[in-house]
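Here it is: the structure, laid out below.
Apart from one protein chain that is not included, each protein chain of the complex appears where it belongs.
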Amino acid sequence: MGIIKAFKLGFDYFKYDEDGNVQEMQRAVDDINLDIEAGSFVAILGHNGSGKSTLAKQLNALLLPSEGTIWVDDMDTSKEQELWKIRQKAGMVFQNPDNQIIGTVVEEDVGFGPENMGVPTEDIWKRVGDSLRKTGMTAYRHHSPNKLSGGQKQRVAIAGVMAMRPQCIVLDEPTAMLDPNGRHEVLEAVSELNKKENVTVILITHYMEEVIHADKVYVMDSGKIVMQGTPREIFSQVERLKEYRLDVPQVTLLAHELHEAGVDIPEGILTTEELVSALCQ
Amino acid sequence: MIRDITIGQYYPADSLIHKLDPRTKLLGTLMFIVSVFAFHTFWGYLVATVFLGSVILISKVPVKFIFKGLKAIFVLLLFTIVFNIILTPGEVLWRWGFIKVTKEGLVLAGRMAIRLIYLVIGSSIMTLTTTPNQLTDGLERQLRPLNKIHVPVHEIAMMMSIALRFIPILLEETDKIMKAQIARGADFENGNLIQKAKNMVPLLVPLFISAFRRANDLAMAMEARCYHGGDDRTQMKPLKYAGRDYAAYGILTGYLAIAILFRVVGI
């Protein structure tokens, strides 16, 4: 049974003129079916404007579908009485690290979610302690978020979501504003949570290197899911990815070019080791 | 440059005053201010001075920091003194043209100066020993009764703490925008007032757009973390009075009683 399921999901953005009449309608998400297994690491790839962020915001009822249905742990997101339960089950981390930290002290920010859920004080402290430990941020608990690096801020945001004890974390381009070290740091923290805490991870990104360890990859273009499969299946279609404004990691590209030039190696090579052993067998 | 400005003048130290509940400090400051207005004789001011002096000593905040707050009111202080001296009628001590200095004027000016200075020092001690966050918490709790007359106390406190978090971010952003526009030949320094105001447009537009975007993002992030106002909300750090707070209230009450007694007796 999937933790998140979507059936014929559609979402329209409306642009209104000054009189409140619909001026323009844009289909941001179109006919999407999803079935995400609990405990898996799923990546959603797509260029800017492909609809992936709009999809992400529907996964915890920040946006409601214009068409079709989405279920989080069997709860229909359009049912208002389940709203807070849904948001607790599917936590969300956003792109801009500065714009999602509410507290002026790290530990207070991590406690913000549980406070809203009405968790008793003692229990909040326990949750905050646990989440900070799981994201490796314990040493910074008394710091001001303004003094942290981008990667650390994102880890605080992740800790804030973890303190709500979600079953699933949706990360909407969490690394887009980070430098390579910050990016690495955040991904490490996320995959730890996936492996050790068995939290379902849905990572939305356009950095191809980040998805090679995912269990499943979806590729979006103009609101639709246009490709899905394991990273290897996806990355073996270099030309098609380029059509969708994406690229592949350099090693995959090199393997592809060599393959095209007649060298006998398979497509969809993901790591340096694979390429080396394919060439030097 | 602009990022050197610090907001909130909290001075971190480990002192009894720092550890007091913010509500105690808020109410205490209020009681002190009342006392300063109650006292009106030399002996009264001596009591207030001793009280203030001991609090400063206990707070472990260097005196230098405390007097910094006075700089801001220097001009106000000067005006108060000068106007009180020359405008109060009474026994003329000295006259120069139409300006006359009276005995009553001198006394009144001295009294006003002392009140103003003590008022500022008193509240500086509060802000120096309390983090902005604690202050917001304290205010929220202290003003909670206003909820009954539909004042959105929780929301106001939440807005204050968000403002505290974003002020440094927006200051830094202002710095960056200024540099980006200076690199395009913008001039923020020269010209007359109207030109100067006009020159601010390239700074203010991006700043406001960014602030609105941040507000939008933040609202989304808060909703995603189940924020739905102050109802059914628990607190990670609920305010709790400790023994020291009761002791402090005791001392403050005693002190205020002396002030009122002095006033009644006329010392």
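Letters A and B name the chains as they come in the text, with residue numbers starting at 1 for each one.
The rule is simple: contacts are C-beta pairs under 8 Å (C-beta built on N, C-alpha and C of every residue); 3 or more make two chains touch, one makes a residue touch a chain.
Operating definition for what follows: contacts and distances are computed from a predicted model.
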item	value
Identity of the absent chain, which is to be given by its UniProt protein name, from "Ion-translocating oxidoreductase complex subunit A", "Chemotaxis protein CheX", "Energy-coupling factor transporter ATP-binding protein EcfA2" or "histidine kinase"	"Energy-coupling factor transporter ATP-binding protein EcfA2"
Residue of B:I86, B:L139, B:A186 or B:L256 touching the missing chain in the full complex	B:A186
Which residue of A:N33, A:N48, A:T69 or A:N198 touches the chain not shown here	A:N48
Interface residues of chain B (partner: the chain not displayed)	4, 173, 176-177, 179-187, 201-202, 205-206, 209-210, 213
Hidden partner interface residues of chain A, rising order	47-49, 149-150, 176-177, 179-182, 206, 208, 242, 245-247, 249-251, 253-254, 257-258, 261-264, 272-273, 275-276, 279-280
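To be clear about the criterion, only the chains that are shown with their structure count from here on.
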item	value
Distance from the mean Cα position of chain B to that of chain A, given in whole angstrom	43
Interface residues, chain A side, partner chain B - complex	57, 60, 62, 84, 87-88, 91-92, 94, 96, 98-105, 107-108, 111-121, 124-125, 128, 145-146, 157, 160-161, 164
Chain A-touching residues of chain B, taken from the complex the two chains share	131-133, 161-162, 164-165, 168-169, 213-214, 217-218, 220-228, 232-238
